Structure formats: C-alpha cells, structure tokens
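Complex shown without one protein chain; remaining protein chains in place.
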Amino acid sequence: MNAVLLALLLLSGTGVYWIQNAIDARVGLFRSTEEALYLPSGKVIKMLSLGHSGLLADVYWMRAVQYYGGKRLKDEKRFDLLDPLIGIATTLDPQLIHAYRFGAIFLSERSPIGAEQPEKAVVLLKEGIKHNPDEWPLYRDLGFVYYWYVKDYRKGAEAFLEGSKNPKSAAWMKTFAAELMAKGGSRESARFLWQQFYGTADTEQMKRNAKENLLRLQALDEMDILQDFISKIEVRLGRPVESIEELVKLGLLKHHPLDPKGFTYTYNPQTRNVQLSPQSTVRRF
Amino acid sequence: MKVLHIARNTFRECVRDKVLYNLVIFAVLIIVSSLILGAITIGDVKQIIINLGLSTISLFGTLIAIFIGIQLVHKEIDKKTVYSLLSKPVARHEFILGKYLGLSMTLAVNVCVMILGVYSAILYLRHSFQASDVQILLAGVLILIELMLVIAIALLFSTFSTPALSALFAFCLYIIGHFNTDIRQYGLSSDSWVTKVVAGAMYYLLPNFGNFDIISRTAHGQFITSDIYLFAATYGLIYSLGLLFIAMWIFRKRDFK
Partner (left out) sequence: MPQVVIRTEGLSKTYRTGFWKTKPVLALDNLNLEVFENEIFGCLGPNGAGKSTTLKLLMSLIYPTAGRAEILGKSVFSLEARRHIGYLPESPYFYEYLTAEEFLTYYGSLFGYSKAELKSRVDHFLKLTDVFHARKLQLRKFSKGMLQRVGIAQAIIGDPKVVFLDEPMSGLDPIGRREVRNLVLQLKREGKTIFFSTHILNDVETLCDRIAILNRGMVIGSGTLNELFSQEVSHVEVVISGIAAERLRELAGPEASVTQSGNHSRLELPAQALLSGIVAEIERAAGRIISINPMRQTMEDYFLKLVGKPERRATPRP
C-alpha cells in the first residue's frame, strides 16, 4: 500500500509540474502583475489592505522592479505596466522614495531601456514631492528629468533652484541651476548630473543605467576629439580622409581607437562624421 | 463507502462547530455591507460587490479551512477517538480521505450560501442579471477548489503537528503561495544560478495560489476562457491529491501511543 501511495505521489507531482507549465504557457508568467490592469486604483487597494498597505506597497514596488527586469530580459520594448505599478506602490506608501527615483529614470528612458514616458515621470515626481517636501533629492531628480529627457531647461533650472532652498541639499544645486539657465544643456553638466546619479543610485539597475550614460558621454567626448584630429589631418594632407584604418596605416594613429565598450570607432566619409561601430553596445541616445 | 460514512460524520462535526457559524455569519454580513460601501464610494458598485464578495468568500473560506482543517486529525488523536475508530474494519487512508471530503463538503455548502448572497446583493442593486454574471458562479467553483487545496495543506500538517504549528505553517504556505509567481520572476531575472534553481524549485513545489486569481477579472466582467478554469481547477485537485497521499502515508506509519 505504501508503494502505491508513493507511486501516486510521484504521479501527482509530475501532473502538477506539467499543468503549471500549461497554465504559464496560456496565461503568461506576468499575470500577477498584469492583474494590476484590472485593479480599480491604488486608493481602493489601500482601503482593502486593512492596514497592511506598507507591506503591499513593498510588494508592488518589488513587482515593478521585477516587471522592468523581466521585460528587459525578454528584450521587449514596451513597459505599459511600469507606471501603474509604481503608481500603486507609491499610493500605498507615499514615502517610498526609491520608487519615485526608480520610476523617474526608467519611465523617462527611451525604449528599449525604459518606457519613454518622461511626462509620467514628471507627474510621479511631483506627487512624490507633494508627500515628501523635505526630500530634496526628488527635486534633483525632477530637475534632471526636465533637463535630460524633456529638454525643458527652464523648468529643470526651477526644480534645481527649488530643491537648493533646502539647507540639507547638495551645494551644487544652486550653481547648477544658474548655469542651466545661462548655458542650457552642456555635456559637462550632463556628466556632472550622471555622476551624481551614479553615486546615489538605489538599485543595481539604476547604477548600471547611470554608468551607461556616462560611458556614452565619454564616447561623445572621444568622438569629438577624433573628429577634431581628423579635421586637422585633412588640412595637413590636403585631402579628405577615407577611414580610420587609413590613419593607422599611415602611422598617424598608433592603434585603432576603441570606444569605452571596446568597439572600434568608424568614420563615415559621406557625412564626414566619426561614429560608433554598428556592433557597439554604447548607448546611442 | 466507508469513506462516505466518515465524510458524513465529519460534515456533522463541522456543522456543529460554533466557530464555523460565527465565521459564516460574519462573512455574509460583509457581503451585505458591500451594498453600503457602494453608496459611499465612487465607481462601479456592482464591481465592488463582486470584488468584495468573492474576496470575502475566499478569505473566510481560507480561515475556516485552516482552523477546522488543522483540527481534523489532531483532535481525533488528542481525544483518542482514533483508538476506537481504527479498531473497526476501516483502513487508515480511508480515514484521511473521509475527513478531507467531510470538510470539503462543508465548505462547498458555505461557498454556495455566500455566492447566493452575492447574487442577492446584485439582484437587489440591479434588479436583473447579465450574461457575464454566470462567471461569478464559476469563480465560486474555482475558489472552492482553492479552498480544498488549503484544506489539504491543513490536513497534512494536522497528521503530524500540533494545531498551533499547523496553523502557522498553513498560513505561511498560503501567503507564500500567493507570491509564488513573484518568486519565480525574481529567479528568472536573477544572475545567480543558485537563486534561479531555488526559485524554480519553490515555484513548482510550493502551492501556486496565483493560478486561482480570477476575482478581479470576474469583477470587471472580463470574459475568462474555459481552459483557464479547467487548468486551474485541475492544478488544484491534483496538488490536493498529492498532499493527501503524503498525509495518508504519514498517518499509516504513525504509532498512536
């Protein structure tokens, strides 16, 4: 009899495994997060959570992060549920600062890195500021979103200025605001901001994202230098340059310059532009 | 046949349990109060009734399943009624099966009563039904199967553990089971090989209550294809059976000192 039970147990175990896979194939692995689409709103969830809103907030926050990570893993381009998920998390717990920060970046970033919805990021951050007026990094993030993604330098400067009024805020916010008003976007300010971001990143993803942007800026710098160098060579040679290999063959360059990710820079003779190699994984925006 | 006799007696045992009555009455009260709730919130009241109603059935059903389930076997051992029962020509595994069916029948009756409550509330509100309302009944069936899974968990712990610990384990499994999909996602997106394996194992070994998540969709009147019901129901039944087999095995090996 015991043998029969064991056999039946193994049978049911296999059955469970098989059915679970069948369910996953039909409904998809993200159904728990996709349920978010069918939920009335963050406010109703908060009501139903019976005092456990903090815990639920963490759950939705975690789901948002996993959702984002999962989408990236599958190489998908749309992140429709990111805003609702973060929205629910922050409604359940308005003090969930890292949710605001995460949302700010990954809602704003262009596809396939993020949802490409900077307006939603702005709304999110403003909500965050409303509930956490003393949290000056939110102003910094808001300024950053306006500056880098929305490209509204005035609003960005206003945000930096507002945030700098907090005596605990970083010293550079005030001067940065002024600089932004005066010069608009410059690569130096961009690099500065991304370095700030890298240093204060909450999650691995945010840190990696900041690094990617910094590498891009570095690549831009290197391409500028290369561009400049090529122009000077063209003057010296008295003819257009065809490719970078040419310069190496001529001994003008010791070796083929590599971008920060280790790919070769290329030169397009038609447009007379130094470019990233098509295989390069450096961000292009 | 003997299994049915044991089941019928277990049904009688549950029905005469005061705890059951209190929980059921409380649940019905909540369903009725959903009408009042509807008056003070903006938004679709019918949706709230269905949401609240089905969630209440699920939650209270779980409470009943756990609180009575953990006693099913333990009480008989503790009070030594197993001694006289097992000296009769009945096999130990028949005992386990009978107890399980008895509590399942009890919960089936409870779920029916409460679903009627939900339908009554809708009728009171709208004075008519829509075609999609039949899904409420289907949702009720799926909830019942989910509850039968909870019973199996509680019963299993009841065969070897004290009520306090059984309740604790059952609740923990219930909660973890609702986040099982999240654990899986975490494992899939993790870089560590160990995390992947552990998360995957947990996903398949632990009960995946996420499979039964249809309450929100039902409330929205969304059409749910029949194969989702069927697959989820089959999952619940097979998993419950597996747990019962383990319970039978443990119960068979036991010395009743």
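Chains here go by letter, A and B, matching the order in which they are written, and residues are numbered from 1 within each.
Following the convention adopted for this analysis, contacts are C-beta pairs under 8 Å (C-beta built on N, C-alpha and C of every residue); 3 or more make two chains touch, one makes a residue touch a chain.
Since the model is a prediction, treat every value here as computed from it, not as a measurement.
Touched by the hidden chain within the whole complex are the displayed chains B. Checked against the hidden chain, the listed residues B:Thr81, B:Ser192 or B:Thr225 yield one contact partner: B:Thr81. Checked against the hidden chain, the listed residues B:Glu13, B:Asp182 or B:Asp213 yield one contact partner: B:Glu13. The omitted chain makes contact with chain B at the following residues, 1-2, 5-6, 9, 12-13, 16-17, 79-91, 253, 255-257.
The working rule: only the chains that are shown with their structure count from here on.
For this pair, chain A with chain B, the centres built from the Cα atoms lie 42 Å apart. Note for the complex: chain B touches chain A at residues 41, 43, 47-48, 51, 55, 93, 179, 181-182, 184-186, 188-189, 203-204, 208, 210-211, 213, 216-217, 219-220, 222, 227-228, 231-232, 234-235, 238-239, 241-242, 245-246, 248-249, 252.
Of all residues in chain A, only 1-2, 5-6, 8-9, 12-13, 15-17, 19-20, 22-23, 26-27, 29-32, 35, 38-40, 44, 48, 59, 62-63, 66-67, 69-70, 72-73 touch chain B in the complex they form.
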